[in-house]
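A single protein chain has been omitted from the complex, and every remaining protein chain is retained in its original position.
Take a look at chain A:
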């Protein structure tokens, strides 16, 4: 049993087609390959519409693909599973439930008793610094606090793999930097593997072990950049010349893709 040898997420030669309203098949993803090792933090960055969300949904098991294979923790994906949890761009909190019940939602879906799920959810609210807001409603919280609830909800189900689709893009720039550090704190205390989608290059570099760059039309992986910045990453990291250099390198690669897009052809 050497399950530890298999990556946390393995995407192999995956292609995806969408059928448009007029019946035309368009290729959204073309033979994508991607691996996230156990305990690794990987970001995907790429122009809008290149298929990042599509990828993440397929790994999450809520969207089918047409060719190739996807496995998580060594097992083929055939739907959502208890070893995966997702944090959403729009937070996706239930406005009629308290923060505590929101954080416990995933556990409820897994059939845990009220006492057990509340105990766990309380624990995680403490981890994300929201213990005092257990009985508040999402509408009473700031965006940053709401996403902390989203994170607590995902962590409460004790996943091995955390999927995050632009989780901080709806949050103001200052809070965002704080959430990045908090996320790394939480992650470093666990053996979580993270697949993180973002449009922010500094965010990708600051958080990740590797940054995967995707191009569009159809969606494909163009580059993988290793981020060899030391951990733990702190505010100092953001001023590290290496951080600046890596961010610039990501931008160089991305800019190439963006100009392709404008010209409509490779230049």
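Structural remarks
One rule holds for everything that comes next: contacts are C-beta pairs under 8 Å (C-beta built on N, C-alpha and C of every residue); 3 or more make two chains touch, one makes a residue touch a chain; residues count from 1.
In this text, contacts and distances are computed from a predicted model.
Of the candidates "Helicase Helix-turn-helix domain-containing protein", "Cysteine desulfurase activator complex subunit SufB", "Ferredoxin--NADP reductase" or "Binding-protein-dependent transporter inner membrane component", the chain left out of this view carries the UniProt protein name "Binding-protein-dependent transporter inner membrane component". For the options A:54, A:86 or A:127, the residue in contact with the chain missing from this view is A:86.
Residue-wise, the contact with the chain that is not shown comes from A:157, picked out of A:73, A:157 or A:171.
Which of A:23, A:76, A:139 or A:241 touches the hidden chain is settled by the complete complex: it is A:139. Although one chain is not shown, part of chain A still touches it, namely residues 57, 60-62, 80-82, 84-86, 88, 90, 92, 94-96, 105-106, 108-110, 137, 139-140, 157.
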